[in-house]
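Written below as structure tokens is the structure these notes are about.
All protein chains of the complex are present and in place, except for one that has been dropped.
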């Protein structure tokens, strides 16, 4: 029970960097929507983070990391952060708590992809509190709080299932419940400010180092490995998507940055288990299949508007499998498929499937209930005018 | 006299993050003004930071942290950074110096709120050098350099009085001296680029972790506590202001981010002394009263243009009192009002009052003198055209 | 062979911060070009970083830091990061590798100044891979990988020659080969979004702390010194350029931020060898001479479009010399000219000259070859329409 | 010659453009404007919020007199949704017009 | 019908809009432009800096012939400050105009 100042320093800064990812998502999404909903996307990110902060410190952390109950959820011992103090092993308990808080907040922000440009603010707040409680907290418990997935030996270094499968498939469910944007498919809804999306992407790339390397919870060689593979997967993902899009037509910068995010997502569960050369494969494949998922999504006329499903959902799923494929005992103590460990691959697949099913189903349920009770969606006029003016009374630029 | 690499690593990075807050203020303010003064607000932030850098390393640091003279000011022993070297206790002396430099630079940048869209560049430089010397340096000395406030036992963990009361009430004095913007109250002067304000706010939130947690000067449990309460107060402040504005009309994103800043300001002096649940109270109240202060300010027709007074001044004042109310010995070694320590509350109140009076009075004096001697304000035509074109010969966007 | 968690924490975060500098350059440049090439500049930065990432982890790192061959280049021992692992001295070897990767990526991004608004994407990728292999890797080896410059005792703390002379003079060569932008000199090509340039500049200033202080490879007093002198040189550079431009006419914010970058560039090789007061001189002179270089460049009608030559090339050259002038044994163990060590000054001059000549000549050669084989430049129509639409099929803002 | 000035919904622009091209009318100039018609914009949540200026696109098309009516017709058809805010088209007389490039003056 | 084109100070826009609404004129289109009048813009610091294009708003209002003069009058009154840069109003003839929505053609 002794603190290490180096590890503590590392996780303190990492936490700040992960917090910055939430407005990063806001900028990323805000640039992709139409100008009239720019502020809305940014505000949703801030609000997501703020409500999760309060939920987490009052009871969410306890649900996720309290003493395990039946492998499913944590007990209420840490409600109000009781017993979560300034000391701890390696790093202060409070610091671990807030590092995890940053993950929870970010996850809800990613989910706004599915309801972009059409959700009621009040409904989002209610939905968000329910979602983080009923979806995020259990998933975090399963993987990291001593739940069944952890017991089974499922590997999720920094949140492939907890953060990305959950938000990606959650966004899909949400999009199905709330319905398409008015005019979707009839006229083009181009990204209105791509440089903001690229800036948001840069902040995400930056924060992701902290997200993945910080998940080592120590400033050590494992953190360095996570850092390196994170960067490699991002770069490969960016180039792979760019190349694929170039072959099919145009090397758009949105594709490039989406590919980087896809690579980052896919390496997330694997970052502490695979080496640099595997990261090239993981990132490259992620760039290609997430691009494919996006094409599939648009061809099907689905309005999961900002592609959390294609990038986070599909990328996270691939990452969970890839961890089971490329894990090397030399790095994280566990071997994967390519080293003959079929079992690990099957565990990964099971974990990913359950997370996908649970996140999708539970999100669908919550969304339906919220929609019935208070209504998820703004009025037709409000949507036409745009949420910036209609809800916030503001215009992004004058 | 031995360095700790973890603590040193922490404060090195924290310093960089606090430095980033100054352009963060520039963006925050730049988004709030009219387009024709966007560059001006950003440039003022950079210039504030640059001139304070030179002042601080030549003599400012010595005034603040040199050997105490009568509880009022530091001696000149460290002029030119003489004797401020690469070694130190825990962290290098040079590092402590530059961490404090970042605070000083930021404080002057906050002050530009009071003269936005109308100050002469030359006058700002002269005023800024005088202000940081005659207001900031003494206040820093009183609180942290061994001055009277420190001797009295006044608590200011990260700068509630030194940074926020001083800049907030300073901005008010400055606004009174320079006068209202032409057309103020006659036509609306809406924020021209709210996403930039939100981005600036995100950078401030990010940097504030370093500001407050770094003030522990070590990567330890106290830093973790400061980090956690900082985040809680920001989130609560954001939600409280948003809710209050919603009840009165519209949940504007500017209110949301202003509430976050209000929460951050209020928790600043308290961050090393109060726990997470107190942070909810401190942040929530900050969101409400700073919103009230803003309404008061606009109702009175005061053109303290970007609300440094309402947010930093009033929020800082509340934070100083709140520290006296909620301090818990278990965290920072001192109890506050709710633990029966009336004395601490009175000390806090006294400290806040003196800081407020001194900052307001001295700023008023300096502003008057500069106005008399070289004139604070641009010509009517320059103001009409906007400072970007009139002073810098540039346009924000083409 | 034992890791220090504080040093590791420091370099982990520093690396993330240096990575953020690459999109920082993208924003800086993106704001300076015409709107129709905003996305292009950002995309080039991301692409530069991505291709260098793959080059570096496959063989670039080995060329730079592999066992020395004749003082000229590193051997292939580390190809595919073989033998670069999670342990190391002080910090993990993998971490040192990725810290250096961030430098290599950034350097290529700086170079895009010379071909802004007119380079073919395919040509840039080919050129970039050749350039980083044939120019960057050898220069890195000479200075830091045990090459001839290191043997000679040339000082380059964080990359004055490796990063800045190479990219600055490389950009000049590239500009000469690709030719002027259509219409250059005939009508004005004003910066289209100065706030983005200032934001990019702020991210650069932020990242530069990590760049220079991180080059100590430890969180110690030397890092603190590097941090402090970095900040001083930036501030002084900003004010010096601003003042010079003011005397000649108008204190433009672009000049101010360019001066800051000039100061940062110049202090880069010196950061671990000079003290705070020398930093004032180095930064101030950098602001003036880089401004002079810019005026010279525009007077000569050279279209090295975004002034990498004037700022990075000339500033880096001055920095290399200044290191030989102001180095103080008390700080970095070596004395410079002002302490009577003429020799060091001559070594610095030689090193800078060779780096300049090699970078300029080799870049010219590579550019000529790429131009002959696949063509460096887009068609006249594509240039007229702008690279955003013509190459990426996107518009920065709608 | 006539100058046709049409204020339309931004989301109908692509459709209008295509309809014009189909009938052989290529030239046009587009400006982003904000506007309101006789309805005073849109009122939300039972009058609590009223948005009086909405983004519209303004098209300007200079055509020979004989084509004016058919261009107006094409635009109207492609821009029509039947809801408030569809816009308005004005036809103004032009004294004469010249092409900068070829100095070929058309008077009408 | 007439098309009234008014270049005014941006800061007077709200006042002009209200004045128009008061008299029952709702419809208008607004464009952000830059311009200068016969005074060649503004000269600062004794001629050292001269700003030749200042931001203005352009209003376009299509009205029946009979209302043209009174709309001009309303705008002028509300836009007036008496200082250089107040702007100018032009009244152009309109051949005819149609509403996209209801196909109700007004000819004048």
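Which chain is which? They are A, B, C, D and E, in the order written, and residues in each are numbered from 1.
To be clear about the criterion, contacts are C-beta pairs under 8 Å (C-beta built on N, C-alpha and C of every residue); 3 or more make two chains touch, one makes a residue touch a chain.
Keep in mind that this is a model prediction, so the values were computed, not measured.
In the whole complex the chain that is left out makes contact with C, D, E.
Remark: the residues of chain E touching the chain excluded from display are 2, 5-8, 31-40, 52-53, 56, 58, 68, 72, 75-76, 79-84, 86-93. The omitted chain makes contact with chain C at the following residues, 36, 183, 186-188, 379, 381-382, 384-385, 389-390, 393.
Where chain D meets the chain that is not shown, the touching residues are 1, 3, 17, 21, 26-31, 60, 62, 92-101, 103.
The rule is short, and it goes like this: only the chains that are shown with their structure count from here on.
The greatest centre-to-centre distance from chain A, using averaged C-alpha positions, is reached by E.
Residues touching across the chain D-chain E interface largely differ between the two copies, under half of the numbers being common to both. With every chain reduced to the mean of its CA atoms, the largest distance from chain B is reached by D. If you average the Cα atoms of chain A and of chain C, the two centres end up 33 Å apart. Chain A has residues 4-7, 9-10, 13, 17, 393 in contact with two or more other chains. In chain D, the residues that reach two or more other chains under the touch definition are 49. Under the touch rule stated earlier, the contacting chain pairs are A-B, A-C, A-D, B-C, B-E, D-E.
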